[in-house]
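Yeah, one chain of the complex is gone here, protein chain that is, but the others are all in their spots.
Letters A and B name the chains as they come in the text, with residue numbers starting at 1 for each one.
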C-alpha cells in the first residue's frame, strides 16, 4: 500500500505541475501573412497579419476587418515577433503562415539569408508558405489588402498562386527549403515570385472595400525575382516565368501561336494549344571547353481554339501545327534563357546541377565559377509537341466560312 | 494455463523486437548523412556486413545454448574476470540506453515541446520501459507484436505519401557514386556498421530465451536484412525529398521529410506520426539495452532483475539528461567518441576475443563429459 501511495505522489507531482506548452485557442492569434520592410532605426520592420477569429465565425459574422496587422521594428525576426505583444493581446502562432512578403529593397541591400535562417530553424514555420518579393509598394501594404472572395488576404495570394500554377504556370514553385537549397547550391541560383498592387492600397485596407464589386486594390502576381546568392539582382516577366517553369516542372499551360509566321499586323490569327502533359530534361555538356546547355521538352497538347482556316480532320494539318508550335515554343524558351544569361549571368535553371548529375568529374572543377560558365554557354532547346486531340469539334466552322480573305 | 511463467519469446517476437530496435533511433537521427546522396548505398553495404556480424553473435550463442552473454563471459573468463568484463558490458548497455533516450528527448523538446522540461520527457519514457520490463520479457515481446503493424505501415505510408505529394525527386539521387567507393567505406566502418547494426550485440542477452533457439540465427539474419532494407527505404525518402544538402543540415531528417507531405489539401502536417513511430522504436531500443544491463546486474549480483528495474531506470532517466550539456556535445560525442571507444570494443573486439576461448573451452568440456560417459 505504501508503495502505491508513493507512486501516486510521484504521478501527482507530474500531473499537478504539467501543461507547460499548452495554450488555449482563445489565447492565440493565427498569423497568416508576414511582411518584411527595411526599418527606419533598426535593421528590419516586421508586419504580421493575424486572423480576427470573430470575423471568421459562421454563425454571426461581424462586420469588422477579417485580419488585423501589427508592425514593429527590430534587428531580427524572432526578436520582433516575441515583442509583438506590446500591441497584440494574444500569443502569435506562426505555423499557419501562408505568405512571406519581402520588400525588394531588403532583398537588394541586405540579402535575405539573415532572416531565412531563423525561419528554417524554428519548428513553428512549415515549409508551405510562399516567398514573395514586393515591387513598388512597401511589403506592409500587401499584408493589408482585403479581398472580397477570400477573407484572409494571405490565403488569397496562396490560393491564387496554386490555381495559376495548375492552369497557366507563373510561379516558380519555390518554398523555403528549395530557396535555401538554391542559395547554397553551386549549380543553381534562387528565384522567387514577385507581386505588385494594382490600384490604391490606401483604399484596399478598409473593410468596406469588400462591399464594392470592383475591388479598389488587388494583389497581382508579376513574374520572377532573380537572386544571386541571397541578393536580389533583377526581375523576369510573367511570360518568362512560364518559360522558366517549362524547363523545370510545368503542370499545364495555355499558349497561343500565330497561324502564319509573317502575318499582317492588322488582323493576326492565332490558334491555342493547351499543354496537358509535360516532360522536360536538362543536359549540360562540354564540347572542348565550351559548355553546352540543352533542354529537351516533350509535351502533349490539345487544340483549344482555332482562328486560322485549317482543316483539323487531316493528319497533315496536325503535323503542320505541331511544327509551328515546336518552333514558337523553342524560340520563347531560348529567348528567356539567353536573356537570363545576358542580363543577370546567374544560373536559375539548375544547369549546373544537371552537370553535377551527369558529369560529376567535370562539375567538380567548374562549379565554383559556374555562373561565368553559364553566361558564356551555348543554348540549345529542343521542343517536341504532340498534338493529341482538338476538343469536341474536328473542323472549325471558320474553315467553312466563305473564303473571302483568301480570294482577295 | 497455470504453467509457471517461463520467460520465453517466440521467433516472431524476436524478429519484431530486432526490427523496431533497428529502425528506432535511425528514424530519429538518420544515418549515413555524411555520404550525401549515396547514403543508401552505404546503408546497403552496412546491412550486409551487419547481417554477418549478427550471424557471428548467434554463432557464439549456439556454442552454449541457453546461456546469455554474461553467463558466457563468466564461462570463458572465469568468475572474477568474467564479472569485471560483465560489469563493463553493463556499463556500456546502460550508457547507450541513456544516449538513445537523450536522442528522443532532444527530438521532443526541440520539435514539439519547447518549454516542457526535458526531465519530464525522459522520466515518462523511461518509466514506460521500466513498467514493461517489470512485467517481463514476454510482455515486452507481445507489446512489440501489437505495435509492429502500425510502425511498419506508417513507415511505408510516409514514403508513399511523399511520393504522391510530388516531393519525391529521384534526380536528387544522382550522381551515384560520384566520388567512388572510398568515402562510403570510410563511413560504413566504423560508424554505420556499429550504429544501427553492431548494437544488436545486446540481443545476445535476449536470443537465448527464444523458444525455438535452433532457428534463431536464420531469423535474426533475415530480420537484419529486412530492417536494413527499410532503413534504405527511409534513407531514399530522405534524400529524394530533401536533397543531399538539406539532409546534411537537418537534425531530424525523417521528420523534415514528413513535413513535405501534403495530400488532398487535408492530409498535411503529419509529422507527429513520425514521432509515434520513433517513440515506439525508442521505447524498444531503450528497453532492450536496459534489459541487457539489468540481466547483467542480475548475473553479477545474483538478485532478480525485477528488484532493480525501477531504481536503475530512474538513474538512466537522470543520466540521459546529464550525459551532455547541449545538443552539439551530444551529437559530437556520438560521432567521434562513442564508435571508437565504446562500440568497437564491445561489439567487435570482445566477441572476437571471446570466440576462440569459447570454442576451446566448449570442446574441452565436451571431451571431459564424453570421457565421463564412456567410463
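In this text, a residue touches a chain if its C-beta (ideal position, glycine included) is under 8 Å from a C-beta of that chain, and two chains touch if they have at least 3 such contacts.
In the analysis below, contacts and distances are computed from a predicted model.
Visitor: Hey, which one's the missing chain according to UniProt: "Spore germination protein", "Iron(III) transport system permease protein", "Acyl carrier protein" or "Amino acid/amide ABC transporter membrane protein 1, HAAT family"?
Guide: Choosing among "Spore germination protein", "Iron(III) transport system permease protein", "Acyl carrier protein" or "Amino acid/amide ABC transporter membrane protein 1, HAAT family", the correct UniProt name is "Spore germination protein".
Visitor: Touch as defined at the start, partner being the missing chain; which of B:131, B:189 or B:233 qualifies?
Guide: Hidden-chain contact among the options goes to B:131.
Visitor: Which subunit A residues would touch the chain omitted from the figure, given the whole complex?
Guide: The list for subunit A reads 14-15, 18-19, 21-26, 28, 30, 32, 51, 53-59, 93, 95-96, 98, 124, 126, 152, 155.
Visitor: At which residues does subunit B meet the chain that is not included here?
Guide: Residues 1-3, 10, 12-13, 108, 112-113, 116, 121, 124, 128, 131-132, 135-136, 139, 141-143, 145-147, 265-266, 268-270, 272, 275-276, 279-280, 283 of subunit B touch the chain that is not shown.
Going forward, only the chains that are shown with their structure count from here on.
Visitor: Between subunit A and subunit B, what is the separation of their C-alpha centroids in Å?
Guide: For subunit A versus subunit B, the centre distance works out to 43 Å.
Visitor: Touching residues of subunit A toward subunit B in the complex: what are they?
Guide: Touch list, subunit A to subunit B: 14, 18, 20-21, 123, 126-128, 177, 180-181, 184-185, 356-358, 360.
Visitor: Under the touch definition given earlier, write down the residues of subunit B that touch subunit A in their complex.
Guide: Residues 110-117, 120, 123-124, 171, 174-175, 178-179, 242-243, 245-246, 259-260, 262, 268-269.
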